[in-house]
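Note that one protein chain of the assembly has been removed; the remaining protein chains are unaltered in position.
We just call them A, B and C in the order they show up, numbering each chain from 1.
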Amino acid sequence: MIIVLKPEATPKEIKHIEDKIRELGLKPMLSVGKERTIIGVIGEEDKARIQPFEAFPGVESVMPIQKPYKFVSREFKKEDSVVKIVPGVEVGGEKIVVMAGPCTVENRERLLAIAELVKKSGAKVLRGGAFKPRTSPYSFQGLKDKGMKFLYEAKKKVGLPIVTELMDPRDLPLFLKYADIIQIGARNMQNFELLKEVGKTKKPVLLKRGMASTIKDFLLSAEYVVSEGNPNCILCERGIRTFEDTTRFTLDISAVPVIKKLSHLPVIIDPSHCSGIWDYVAPLAKAAIAVGADGLLIEVHNDPEKALCDGPQALKPNKFDALMHELRQIAAVIGRTL
Amino acid sequence: MIIVLKPEATPKEIKHIEDKIRELGLKPMLSVGKERTIIGVIGEEDKARIQPFEAFPGVESVMPIQKPYKFVSREFKKEDSVVKIVPGVEVGGEKIVVMAGPCTVENRERLLAIAELVKKSGAKVLRGGAFKPRTSPYSFQGLKDKGMKFLYEAKKKVGLPIVTELMDPRDLPLFLKYADIIQIGARNMQNFELLKEVGKTKKPVLLKRGMASTIKDFLLSAEYVVSEGNPNCILCERGIRTFEDTTRFTLDISAVPVIKKLSHLPVIIDPSHCSGIWDYVAPLAKAAIAVGADGLLIEVHNDPEKALCDGPQALKPNKFDALMHELRQIAAVIGRTL
Amino acid sequence: MIIVLKPEATPKEIKHIEDKIRELGLKPMLSVGKERTIIGVIGEEDKARIQPFEAFPGVESVMPIQKPYKFVSREFKKEDSVVKIVPGVEVGGEKIVVMAGPCTVENRERLLAIAELVKKSGAKVLRGGAFKPRTSPYSFQGLKDKGMKFLYEAKKKVGLPIVTELMDPRDLPLFLKYADIIQIGARNMQNFELLKEVGKTKKPVLLKRGMASTIKDFLLSAEYVVSEGNPNCILCERGIRTFEDTTRFTLDISAVPVIKKLSHLPVIIDPSHCSGIWDYVAPLAKAAIAVGADGLLIEVHNDPEKALCDGPQALKPNKFDALMHELRQIAAVIGRTL
Partner (left out) sequence: MIIVLKPEATPKEIKHIEDKIRELGLKPMLSVGKERTIIGVIGEEDKARIQPFEAFPGVESVMPIQKPYKFVSREFKKEDSVVKIVPGVEVGGEKIVVMAGPCTVENRERLLAIAELVKKSGAKVLRGGAFKPRTSPYSFQGLKDKGMKFLYEAKKKVGLPIVTELMDPRDLPLFLKYADIIQIGARNMQNFELLKEVGKTKKPVLLKRGMASTIKDFLLSAEYVVSEGNPNCILCERGIRTFEDTTRFTLDISAVPVIKKLSHLPVIIDPSHCSGIWDYVAPLAKAAIAVGADGLLIEVHNDPEKALCDGPQALKPNKFDALMHELRQIAAVIGRTL
């Protein structure tokens, strides 16, 4: 940590800061510059963070040097983490994993039909929401428990593990029973109580980036999960809020190489939610593979006109099938399979 | 709702859309323009929203006309809502309410001392966090149940009602017992399960705007609370995420007149969290009163250097006292008291 | 255009609006809804835009239906535009064009050396700045006229056409003489006088997106160029300003498919400026090809440590060469060459 002092900081103020640093078991290191004096804090930065040095007299600003997260950092673990879902399906390895299915579980028959189709096209995980976080209280809120059972049935019948979103810690037992991957949605990325709960299990977690979260915040939320004891955390970039309004969110595609540099956790991209419009899904999915994502989360629906949620962003099965074909070739160029 | 068709939309596609509109019990109204044909949907827009018209062949875009929220809208209720906290304290009326106190409840003595001081300066509600949503799992997470009891004690001793943040639906009984206003933090503004739970009570709710939420999203979250049966909802603008980095968030001060136009709910401003730096708190608080806010949420600490959370943004009691004096005069200019 | 009326709009106010619409030679079409009345304006929307209907009594909001740009729109011209640079080099066709070179022209020898290297790796245009728009007045401002001559010499010697940035209308004659593509930088995207000047020539223009520009604004700036008579306009996405700070700007990769849908103009991507860090350039360049960009603008420097501008984001020639190899394979997958 670097503490930058105001030009007018007095020797007494400086001494007071140095004393506090020593009290914390750390070492202050003064550096008198031409315009400003700075104090380097030598030792574990975590300890120094407890003290609000910005509030001390004479302090202009405080700059952290060390990363605020630990277990999720690339420094803590050099090699890429691979999250095992079920035998034969793992995220973060050489093989890129496509998770596909409807936005929402609408009924038993449609779910089974879509599951069959996406499996045939090469998806390795079935997505589908039973509990739906909707901006408006008047939008369809999901089939809840019944939806979970349909997902489980689809899993048994079609043979794809399932990813589905948890919104309330009280529903966790249900998810531990039926889900293979617990999704934490963008709107709950900083629902810390929920993060702690899934962190106490070993169930794979798919953590979506909050729409206003920096990558640092995102990794700190993952740290909540991992530091509680669950290393099986997959990150998902799904677009951030910007002023641009031709797409629902702005896909921050750079997040993939940035996170790969900072963290060992796998990163996937959701091209359906970020754009909100189905005909942008294919180009964005191709870009996601090219940029180095470990997987994709894609909405597929066999009758988008009848979808109870986000119909306009769902791919029809034939388009999804054609896309998978192209994705396989791009994966090959960058030395991966799909 | 207006459905804008693609220039190349066929008569068959248009008929298909018109049929769907009629099926929903609504009336389509075709308007053939020079470059584009549009279809107006006459009737309750809620019904039309169920159908994903953007996914229909021939459709270019869909534009809502009616507001997506209802009970919180100014159209539903013309006069300003006034939320009663305890006898003599209400938010949304002529009297501006200042809520002040430490970011976090740190210990019994400090809380009592700060409570006495803010009361003396004119605060009408005591703020203080027992359960703290922290970006990092390594930051102080609050005294939890013990903190709640200290708050309750301060309330009894000093005579100020308390506002404190709820993060987990399982803690609601504790809050119903001890809190006077339940705060839902910015990070949980779209934690819809939590919103529904507080909506089922009659306890006043202070709903903070999410850092990436549009005002429309914000009002829809309030609609979750109010449509469940709890009309006692106070809105709080606390800054949004932008590219500007000299302040922690960018206070969207225009939100006050915008919300006042769209909704009858009271709106307050939190000048401490948006800036993150204590010496910006006073000018922003003055601007908040001038722009028409119904109240303020201000962090006050008697020893910011020792604060366990957000010390740099806390006002010292003497500065708070001086500020209250100025705020009273600005309130008078715009015809209110404080 | 749709004019949405306030619920309380009076018949007199409505008649006043209808009269104004007719005065403009347009046709009003009233549609009385359940909650609101709306007026459709039939005819050329340009005429209606002159009148500030939002300022009329009784009006709540005004929603445009037609696109505000014309010559750059896909509706005006269905097929993709191809901009010819020199014989054998054109942007917007099947062949993807890579423009590469140093950020700034630093001296004759280095420019020639880099030009030779990028040509050997397959770049088709040489980039390099002689006039540099720098955020700080204390940063190196470019070699100006001398730099232009070095660029011209490199063109002659190495045989690559050159793209370089124009900042001042008074320098246009120099650019018409020496440059093959005139770049208008992000900071001048709404320098409308400059746009009009280059619009009066036939020289190819590379228009970079402003860091706070919506795609609509971007296309309107291109309309300034094209409506003045110069159809040779290439658009360049180079990142927008967001709250994320691990990259200098956030590459809005979705802009490529969005612009391709709305406009016939070619679109390229600059992966160097958006990230600001060289090791993100390769993954972003691959994503750009995969998403459908018509070209790339990449900074290459043979000694980044000595670069006078933006050294940290420049690729070394061997990395650039390896990247070109990968890009060629991705181009092949999506049916293009490079």
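Keep this in mind: a residue touches a chain if its C-beta (ideal position, glycine included) is under 8 Å from a C-beta of that chain, and two chains touch if they have at least 3 such contacts.
As the structure is a computational prediction, the values presented were derived from the model and not from experiment.
Asks: Looking at B:Thr104, B:Gln183, B:Ser227 or B:Thr250, which makes contact with the chain not pictured?
Replies: The single option touching the absent chain is B:Thr250.
Asks: Considering the whole complex, which of B:Ile162, B:Ile182 or B:Ile289 touches the chain not shown?
Replies: The one listed residue touching the chain not shown is B:Ile289.
Asks: Based on the whole complex, identify which of B:Leu24, B:Leu174, B:Val258 or B:Ala322 touches the chain you can't see.
Replies: Among B:Leu24, B:Leu174, B:Val258 or B:Ala322, only B:Val258 touches the chain that is not shown.
Asks: Given the full complex, what residues of chain C touch the hidden partner chain?
Replies: Contact residues on chain C toward the absent chain are 46, 49-52, 54-56, 68-69, 133-140, 167-170, 187-188, 190-193, 210-212, 217, 220-221, 223-224, 227-228, 240-241, 277-278, 304-305, 307-308, 310-312, 314.
Asks: What residue numbers in chain A mark contact with the hidden partner chain?
Replies: On the side of chain A, residues 2, 4, 7, 29, 31-36, 38, 40, 42-45, 63, 65-66, 75, 241-243, 245 touch the unshown chain.
Asks: In the whole complex, what residues of chain B lie against the chain that is missing from view?
Replies: These residues touch the chain not displayed: 212, 214-216, 240, 242-247, 250-258, 261-262, 274-275, 279-280, 283-284, 286-292, 326, 329-330, 333-334.
As a convention for this text, only the chains that are shown with their structure count from here on.
Asks: I'd like to verify one number: the distance from the centre of chain A to the centre of chain C, where each centre is the average of its C-alpha atoms, in whole angstrom.
Replies: Spacing between the chain centres: roughly 31 Å.
Asks: Distance-wise, how many Å sit between the C-alpha centres of chain B and chain C, to the nearest whole number?
Replies: Here chain B and chain C have centroids separated by 38 Å.
Asks: Round to the nearest whole Å and give the separation of the Cα centres of chain A and chain B.
Replies: The computed centroid separation for chain A versus chain B comes out at 26 Å.
Asks: Of all the residues in chain B, which ones touch at least 2 other chains?
Replies: Touching at least two other chains: 241.
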